[in-house]
Each structure stands twice: as structure tokens, then as C-alpha cells.
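Here the complex is missing a single protein chain, while all its other protein chains stay put.
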Amino acid sequence: MGSTPSSALRIRGLSKSYMVGHLRRRPHAALRGLTLDVEQGEVFGYLGPNGSGKTTTLKILMGLVFPDSGEAEILGCPLSDRLWRYRVGYLPEHPYLYDYLTPREYLDYVGRLFGMRADARRRRADALLDRVGLSHARDLALRRFSKGMVQRAGLAQALMNDPEMVFLDEPTSGLDPAGRRLVRDVIVEMKAQGKTVFFSTHILSDAETLCDRVAVLRGGELLATGRLDDILRIDVQHLELLASGLSAEAAEHLPHVRARQSVGERWRLEVEERGLGETIQAITRAGGRVLSVQPIRQSLEEYFLREIGPARAAESGVVD
Amino acid sequence: MKRPAILALPVLALVFWVQVRIDRQLGAARTQQDVLYLWSGPHVRRLFPGFEGLAADLYWLRTVQYFGSSRAFAQDTRMPLLGPLLDITVTLDPRMEVAYRYGAIFLGEPVPLGAGRPREAVALLERGAQALTDNWRIRQDLGFLLFLYLDDYRRAAEVLLEASRRPGAAFWLKNMAADILARGGDRATARQMWRQIYEQSEGVVRANALINLQVLEAFEQADRLTRLVEELTRRHGRRPRSLDEVRASGLLRSPAVDSSGTPFVYDAETGRVRVSPQSILHRPDRESP
Partner (left out) sequence: MRRVGAVAFNTYRETVRERVLYNLVFFAILMTLSGVLLGQLSIRQDEKIIKDIGLASMDLFGTLIAIFIGVGLVNKEIERRSLYPLLAKPLAREEFFVGKFLGLCFTLLVNVAVMTVGLWLTLAATGRRPDPHLLAAIFPIYLGLMLVVALALVFSTLTSPALAAVCTVGVVLVGRFSDVIRSMREVAPGVPRWMPNGLYYLLPNFRNFDFKDRVVYGDPVSAQTLLWVTAYALLYVAVLILGGLAVFRTRDLQ
């Protein structure tokens, strides 16, 4: 396949169909000819609604499912190779870790599979559990863990071998805000260390904050790849401003405002970028308060609905 | 419903009462059913692949329990299930010596102590002899059984001789066989046999042997008393009128009772002393002429 040294992941023409239905079984295409590249050191977001094929892609990469056609390389090695698995971590969606073990025991087991020595396993396990905030529960059976705690433990096992690259499937699902913050911190840390992160999600804000590039998947097909901003075509000439404490009349008379919308007690204003300063002053003078200013972008859902149209959107709404 | 537990108790009592009525209804029919539903040996053997030994143990247990309870409680003293149960037991485990030996005694001993079917007992022991070709005890028991229950003296002697040739056989078997051939069926040999059975067994079979020894002992005593009567008759020229006379004469020191404590019966006309029909040791079929 001729991968360059800096390529972390190369996918070419990956396809997979499943048979669905009970009496009349017909094939359902989960992935159609997926082609994708991820560079080393990138944080790559894999976006799409439920049922778009994100999890199938990851399962094929990890060897849980066999593709109908196509090939892939991870860190320059073919999928069937064992070697890349020493350098990679994987967190599946809704991970289930043996509930009769404690997280310490589980990580010890994982460490053994990597061939780590006993003392190294112990140290690494304790350090990781500390990092994911589970030190207080490290000798508690996983059976007693909340969903968020299991997710954190799952993250720990993905990092046990100090991988160069991690594949995370919906890593923030089931986490409280502190947990989501943790995942984001870990991803940022890994990027700072020059490592590669490939994570799938349907939560746009996570992708926004973290990703260098994204791929957007719908109905098993790649819709677009690139920077999120590029894909969602942000309008750079206007900004979105949230303000509170404004009367309807005051909002009507603000300068440089292209559109205004009341959201409860607040106002959502679309403001020309070059007149932003004046608008803010006007708001303050009217007794209001500026809550936030951010670029205008459409939501992912709006993007999908627009790109595909409601009919196909309904068709692709199969449960993952 | 305030307290379901309390309501449960009287309902449970009703269950017991209904069970009693069912037992009364079906009681007679049940034994008949049992015989019908008890399968033959080979069929039962099919049911327990790999567990035949344990199954044999359990069927032997059942046989012992059945024998015990039939003796004590059953209406039908012929013990119809005994044969099938033993058949199943030895089919499951052809090497279970105790089933052949004890089972034969259960079968052969006359009613009410046993099932009173000596020919079946013989068949069982013959089966055992075939299965356990080097076993002298089974052949010994077969010889005893032929002698004691069937009065087949010639065959008994043959079998005892065979037994004496098996490894580890008791040394006296050959002599006993010779005695039988010489004297036919006599009480001394019978006593020897019951003595052997008594010593070699336990539990109900041993108790049974003891009773049989006491029966023979009672016959002996009766004969001895008869001889005393004859002696007294010779001395006095006339028959004594009762056994008290014999006692009074000093010829008899101890009371004239058998080992069950029942006094002997004296017929003043014939001068014969017999075991009383009231005694448990009474055996009309075995009295010598």
C-alpha cells in the first residue's frame, strides 16, 4: 500500500454488509467503500449519527469483524499483523469489563497480555487508575461501578500499554461533566506527546474542541473529511452573540445585528464581525450583559439534513 | 389478605387429610401397580449408564427396606416385589455377593419370616455362582439352601463339594458333604449349617439364623424330654401324667420350657413331648416323625 512513515491509519475501500431481518433476510450495507487517512500526531474525529457505520469501522480495524472487501493499515502494519497491537489502545463503546474483577485485577490481566512484568504492571495500573480518578475504587469489584466509573476504567485499560495511538468509540458516553473533562484532558495530553487519537462521536462539541480533522459518515459512506470548520462552512463575517437583560425594544435597536432571536430570557444575535465592539457597547448601555461570542456555524444535524435530505435521513436511521 | 402464612396452616392440614384418604383408596391397588411398573433388570440397567454400581447399591437398599417392612407391615406376606428387586439389583451389579446370599435367604425362608419361595432362592444363588465363579460362599449357601429348605440332600452334598474346591473355602465343607451323603438329612448337619450362617452374617439374616437354631434346639429339647419320659415310664411301669412328675422325680432339674419361654406340650397317651403350638418356635412342617 505504500504508506508514508507519518501515516497512522490508512483505509482503502473498506466495505461490509450485514444480513438483517428474520424471515426475509436482506443485506444492509454498514460500510460502503470507505477510504480514509489519518496522520500521526493528529486528533481525528469520526463523526456521524447512530447507525452510520462508525462502530463497524472500528470493529473491522480491531479485528472483531471481517470486511467484505478493502484493506487497512495501522501504523504502517497490515491489519492481520500482531505487532501494531502492542502500540495501540482501544476503548469500545459501552465497554464491559469483567464484573467479577477489580479494576486493578483487570489492568493486571491486560498488562499480562502485553507481556509486561509484574512490577511494571502494578505501577502502571496504579498510575492509570489515579489518572482516571478511580484510585479510591481500585479494589472494588467492577460489578459495583457506576456506568461512568466503568467508562473511566475502560479508558485506563486502553492506555495500559502507553500506546502511540488510541481508538476511542464514543469515549464520553455515560460520563458526567467531570468525566468528559477527563477524557478531553487525556486526549489533549496525548496530542501534546505527539500521539495519535482517533475517536468516534456523535457529540459535536467534543469534536469541535479537540479535533484537528474530522471525517463525517452517514449511511456507511464518507460524506466529507477535513477540518470541521471547512466542512460546516462557517460564516466568518458574522458572529453569534448571546446576551441577557435586554428588553425586546432594546434588542430591536442594536447596531450591526443581522438577525435576532429570543431564547427564553436571552437573545441570540447575529452580529457583523467588524461592528462587534459597537454592538457590545450598545448592549451594555442598554443595561444588558454579553454572555458569549462565538463563530456562527450550523449544527451537524442541520448539515446532514441539508446534505442528504429528509428521505434518505430517515432511511439511514437504522439503530447501530 | 392480612396474614397469608396463618391461612396456609389449615390448608396444609387439609392436604394431610386428603393424603390419608388417597392412601386408603389406593392402598390395595398400589402393590399391584408397583409390580407392574417395576421394570426388568436389563431395562433398568439401561437407565444408569456409568452409574450402575451406585444404582445397584440403591436397589439393594430398597430390597432390604422392602423385606423389612413387608415382614412387619404388609398385608400380602408373599412379598411379590422381592424377586424383581433382587433381579434388578444383580443385573445392575452381577458381582454383588451380598445380594445373592442375603437375597436367597429372604426368598427362601418360609412365611412369615421370609417370602417362602425356595426355588427362586436356588435360582438366584445359581445365577450368583455363575457370575462369581471362584466364590465359595455362594456355593456354600446354595448347598445349605438345598438341604434346609428343599430337602434335596444329594444335590446339596454335590454343591458343597464344589464349594470346597474353590479358593479359600472353609475346611469343614468336604466333611459336611460326606456326612450328608452318609446320613441324609439330619438335625446335626442342619444345626451346623445354621451355625455357619449365623456366624457369617449380620442383621436380619443373623437374627433369622438364630431363630432357626433355637427351633432345632427346641426339637432337641423335646426329644430329650421324651426320652426322660420313657425312662420314667420304665422305672414306674406307667406313663407320667404330666411333665411336673418328671420334674418331681428329679430327672429334670430345669423348667420344661423352650428358649422362647413357652412350656412344652406333653401328650400323656403317646408319651411324646412336643414344642407347643403357641410357641414361636413351633414348626409343624419340620417335625421329625
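Order of writing sets the chain letters: A and B. Residues in each chain are counted from 1.
Operating definition for what follows: a residue touches a chain if its C-beta (ideal position, glycine included) is under 8 Å from a C-beta of that chain, and two chains touch if they have at least 3 such contacts.
All values reported here derive from a predicted model rather than from experimental measurement.
J.: Which of these touches the unseen chain: A:Pro95, A:Gly148 or A:Gly220?
T.: Selected residue, touching the omitted chain: A:Pro95.
J.: Given the full complex, what residues of chain A touch the hidden partner chain?
T.: Residue positions of chain A that touch the missing chain: 18, 59, 62-66, 82-83, 85-86, 88-92, 94-98, 100-101, 105, 109-110, 112-115, 154, 157-158, 161, 167.
J.: Identify the residues of chain B touching the omitted chain, counting contacts across the whole complex.
T.: Against the left-out chain, chain B lists 46, 49-54, 57-58, 60-61, 64-65, 93, 95, 98, 102, 202-205.
Following the convention adopted for this analysis, only the chains that are shown with their structure count from here on.
J.: At what distance in angstrom does the C-alpha mean of chain B lie from that of chain A?
T.: So the centre of chain A lies 89 Å away from the centre of chain B.
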